[in-house]
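The complex appears here without one of its protein chains, the remainder shown in place.
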Amino acid sequence: MGNEKVLEMKNITKTFPGVKALDRVNFTLKKGEVHALLGENGAGKSTLMKVLNGIHKRDEGEIIVKGDPVEFENTKEAQNAGLAIIHQELELIPHLNVAENIYLGREDKKGIFINYKQLYQNTADVLEMLGVDIDPRAKIKDLNIGSQQMVEIAKAVSQNADILVMDEPTSSLTNQEIDILFELIERLKEQEISIVYISHRLEEVFEICDRVTVLRDGQFVGEVKTAETDEDQLINMMVGRTIEDRFPEMKFNPGEEILRVENLAVPDKIIDASFLLHKGEVLGIAGLMGSGRTELAKAVFGVYKEKTGDIYFKGKKLEINSPADALKNGISYLSEDRKDEGLVLGLPVADNISISVLTTMLKAHTFINAAAEKELAQKYIEDLSIKTPSEMQLVKNLSGGNQQKVVISKLLSTKPEVVILDEPTRGIDVGAKREIYNLMQELVDNGVGVILISSELPEVLNLSNRILVMHEQEIMGELDAADANQEEIMQLATGRRNQ
Amino acid sequence: MNNLSSNLNKNNILEVLNKFKTGIGLLVLIIILSFLSPYFLTIPNLLNIVRQVSIIAIISFGMTMVILTGGIDLSVGSMLAFSGAITAGMIINSGLNVFLAIFIGLAAGTALGLFNGIAVAKAKLPAFIVTLAMMTIARGFTLIYTNGRPISGFDETFRFFGAGYLGRIPVPVVIMFLLLFVIYILLKKTPLGRYIYAIGGNEKATKLSGINTDKIKIAVYALNGFLAAVSGIILTSRLNSAQPMAGEGYELDAIAAVVLGGTSLSGGSGGVVGTIIGALIIAVLNNGLNLLNVSSFYQLVAKGAVILLAVFLDRKSQQQ
Amino acid sequence: MNNLSSNLNKNNILEVLNKFKTGIGLLVLIIILSFLSPYFLTIPNLLNIVRQVSIIAIISFGMTMVILTGGIDLSVGSMLAFSGAITAGMIINSGLNVFLAIFIGLAAGTALGLFNGIAVAKAKLPAFIVTLAMMTIARGFTLIYTNGRPISGFDETFRFFGAGYLGRIPVPVVIMFLLLFVIYILLKKTPLGRYIYAIGGNEKATKLSGINTDKIKIAVYALNGFLAAVSGIILTSRLNSAQPMAGEGYELDAIAAVVLGGTSLSGGSGGVVGTIIGALIIAVLNNGLNLLNVSSFYQLVAKGAVILLAVFLDRKSQQQ
Partner (left out) sequence: QDIKIGLAVSTLNNPFFVDLKDGAESMAEEMGVEILTVDAQNDAAAQLSSVEDLLIKQIDVLIVNPVDGNAVVSAITAANDAGVPVITVDRAAEGGDVVSHIASDNVEGGKMAGEFIAKQLNKEGNVVELQGIPGTSAARDRGKGFNIVMDKYPNLKVIARQPAGFDRAEGMTVMENILQGNPDIDAVFAHNDNMALGAMEAISAAGRSDEIMIVGFDAIDDAVEAVKEGKMAATVAQRPTLMGEMAVETAVKVANGNEVKEYIPVPLELITD
């Protein structure tokens, strides 16, 4: 790492209607360093990087890239100046294949035609360098969100940029993939490539970053060397107070059985799953990407029409043929893919939170009880500290993490008795994470049965009292969280059954 | 004074004012026409215009809902003709009571719409194709039922709906405003309305929120059929004749009114207040060109140009 | 043998076979008609059908591209009429050389398309409204230019394009297949083609990839205008007359062909091979109904029902 500044952003200000997203922010990046950009949800991290890449126009301020002041009109100009960005919210074309997505706008040509041979070769090379097994010819819409994230990474890396922005690249990745990504980052560093790294996982920051810049409420809080700081200080800078432990000491009080799944099977998705959930406990489900955890959850939630097996709720057999059936019986599901399955982006925050309870709790005769709806929305905005100018803000204008909180609010509003959380802390800041953990404790205290699917093993280990491990569409075994460890889980997750 | 209600009122007024931004094109059009023709801004002519707009407007209300769910309905004109013909046939040929005949006519339109809805929601066929097919099928039914001849000659009771007045206000105008109000409330204040927006915004997420999206889509298409029938009955009454070819091409006018009114063709955003403004733009334009005696070929050019201009002004003013 | 090329071929064949799944509706239709009419499955009739389909097919190719970008073009019929009239006028009234006249006709169509493109891409107006306006504007221009009367009576050179043969194959059919091939390659093998899909799939993401999406959309609408002009010139030549009202309602046929062919109206997926199958379904249906001498009112019902059935079969077979 040299001392040469490749990037300087000075006094950057950016306002959206009703929101001052950035307020005279400074940021500098040195050649060959990995520089973490931290802050709570909605602090302005993504906005700062979008301003840098010519996606948003700044109101004020100065950007100097490799010594020259720049004024990017669009992403193309930023690309030409050697900048690349991995978007937080995936920006891929569903019906095009992996190779076409990665090289979109930068195709190799033979005459006027695309040189597909070269294109697939190059793609295979990039994917191999990333160490992931994705078919260059697969369509994006057929990939799960983790693989899509790897494609987004490959797209940015393949641009051979010398300033690379990574906006929460690991939020959809499993540990293995994260390790691969970190190896890649090390190699890029050796090539003197500078990286801006945004993440809500502090341990990652300490593992790969050299320096840290912290934003709060659109303002620059400070810049520190990783070697000269610790988690507590960073958290303090981010949230303005200290947070005790990362994980709360979960207290379970398992009561009677609330959900029993017997021999549940879905063609091509789930093989013969049986498990049990009690009131007042957290059942973790671990597994590698594509192991079928999401499918299992969706099968219980009534998403698939073709399924066999039985689901018992409080000992009574249930016919769940649609999400509506599931919700009616108090079973709710938080999707891992908020953009595609969780939110109506064009509607306000309030409408998204209330949608599942309009005909039950919020009904005044035939009308929606507008006052109650507003109250409901405001309660969750406060409870989960959703950062939004008002409950009428369109969800698409919220930061990624705050969008996630809106989906959680929607789920909680149904007052569920069984809660299935699929990657609930994806893209959520430390403070809010802790709030969600507390919320889980609260649910458990109220006798709710919680199923937690997470790719962060520490999360599963610390928050569950029992853990199911899946491998290739099958439940491989069950572990007691109290005496399980990561190695044990990984063994099951890679297909080695325990005795 | 009640604080809450005053607050609510203020909000409502602000919202309505904001809606009228969509009307800037209409406003400019009205001002220009007032200068160009002394006949334009007279009470009789304004009543004339709102009466003329009522047929298309009522269809457009249904179309707004369909488009909000992300669908489309090309069959409105044919459903209109079919319902009108059935109603007329019941009165003239079968000698039924007027109200019973109207009931049957409304049921006929609703049934066709229901079929559209089931084919779209349950069989998952593209709305464009389903309703295009319905457009020719319902037209065929109408021609078969009427044997290609108009059915004419109604009594005063039936003529009231299209040609009557309540005070100085033509009955179709009253019906139109009533429906506008009901559908506005439906869309803005009821769960069904909310679901209609949600489906258009993200159908998958809406389904996962526990909503039976199929049922709602079916309801919307059926309601659209019903509204086409209302329009058909008014038109039949107004013309004193059920025309087998009535309503041909109205689908384009209705969709144009919806889109001019700011509802996005991909669904999820917009509303029925914009739609009536869109329908008025078209009606005022037709009226104005006739009043100015623009010759018919040039009328086409002028009409296209003014519509472009109106939507351009609207979009510009919204960007501010 | 070259391994790679054999591999490529195999892939292509598989892809084409997969495409023909879209054709299951067409196939069933053809089989049924072969049983019902002895005249149907004869070489002259099949040539007849492909010649008839060429006009709509060529428009539909352009429409496919427009729809792939997530747009729509209602003005194709009017652009067709305008280009045909201009070409005819240049030959008959202005006495220009046939090829020069054709060049001017093509330029006229392209210019109208270009205008559509600019209004959609640059002024960000909804494609539905822009092209609806262009539909009436271009129709008005045509009526003004022709004074509402046909322009007729061409020499052999000009009649070659619509009524001539190359061997046993009608010239319009040759032109259609040529264009099909070129546009297929354009869509599948060139960057422009990929960008067209990308824009329809996710315009924002495409823009973020550094692609000038505006330029591409403008090019697509202009190309669509060009293809409408090609169609218009063929039609004029074939009818030996430029009709001012030519092409009315063709936009619905063209869009139907595209959607029947499996291209999604919201853009991003589909293609031109499906479109020609969609266009053939419509043409075969019309031909069959004429051959079977189905009476006019029932024809409408039959047409709608068969289209529904065809798309139903297609969608079912694709789900498997």
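Letters A, B and C mark the chains in the order given here, with residues in each chain numbered from 1 onward.
Here is the rule we go by: a residue touches a chain if its C-beta (ideal position, glycine included) is under 8 Å from a C-beta of that chain, and two chains touch if they have at least 3 such contacts.
The model shown is predicted, which means the values in this text are computed figures rather than measured ones.
**Student:** Identify the visible chains that the left-out chain touches across the whole complex.
**Tutor:** B, C
**Student:** Pick from C:Leu143, C:Ile196 or C:Ile233: which residue touches the chain that isn't shown?
**Tutor:** Going through C:Leu143, C:Ile196 or C:Ile233 one by one, C:Leu143 is the residue touching the chain not shown.
**Student:** Pick out which of B:Leu239, B:Leu252 or B:Leu309 touches the chain that's been left out of the picture.
**Tutor:** Of all options in B:Leu239, B:Leu252 or B:Leu309, contact with the hidden chain holds for B:Leu239.
**Student:** For the chain not shown, which residue from C:Ser34, C:Thr157, C:Thr190 or C:Asn240 touches it across the whole complex?
**Tutor:** Going through C:Ser34, C:Thr157, C:Thr190 or C:Asn240 one by one, C:Asn240 is the residue touching the chain not shown.
**Student:** On subunit C, where is the contact patch with the chain that was removed from view?
**Tutor:** Within subunit C, the residues touching the omitted chain are 37, 39, 42, 44-45, 48, 51-52, 55, 143, 147-150, 152-153, 163, 235, 238-241, 243-246, 248, 286-287, 290-291, 293, 295-297, 299-300.
**Student:** List the subunit B residues touching the unshown chain?
**Tutor:** Counting only subunit B, the missing chain is touched by 39, 42, 44-45, 48, 52, 55, 142-143, 146, 148-150, 152-153, 163, 235, 238-241, 243-246, 248-249, 286-287, 290-291, 293, 295-297, 299.
Rule of thumb we're sticking to: only the chains that are shown with their structure count from here on.
**Student:** Return the distance between the CA-based centres of subunit B and subunit C, expressed in whole Å.
**Tutor:** The separation of the two C-alpha centroids amounts to 31 Å.
**Student:** Could you work out how far the Cα centre of subunit A sits from that of subunit C, in whole Å?
**Tutor:** The computed centroid separation for subunit A versus subunit C comes out at 44 Å.
**Student:** Could you list which residues of subunit A touch at least two other chains?
**Tutor:** In subunit A, no residue touches at least two other chains, as defined above.
**Student:** Name, in rising order, each residue of subunit B that touches subunit A in their complex.
**Tutor:** Residues in contact with subunit A: 185, 189-191, 194-195, 197-198, 201-202, 204-212, 268-269.
**Student:** Please give the residue numbers of subunit A that touch subunit C in the complex, ascending.
**Tutor:** That would be residues 55, 74-76, 79, 87, 91-96, 100, 104-107, 109, 112-114, 116-117 of subunit A.
**Student:** What residues of subunit C sit close enough to touch subunit B in their complex?
**Tutor:** Within the complex, subunit C contacts subunit B at residues 70, 72, 74, 119, 123-126, 128-130, 132-137, 139-141, 143-144, 148, 252, 255-256, 259-260, 264-266, 296-305, 307-308, 311-312, 315.
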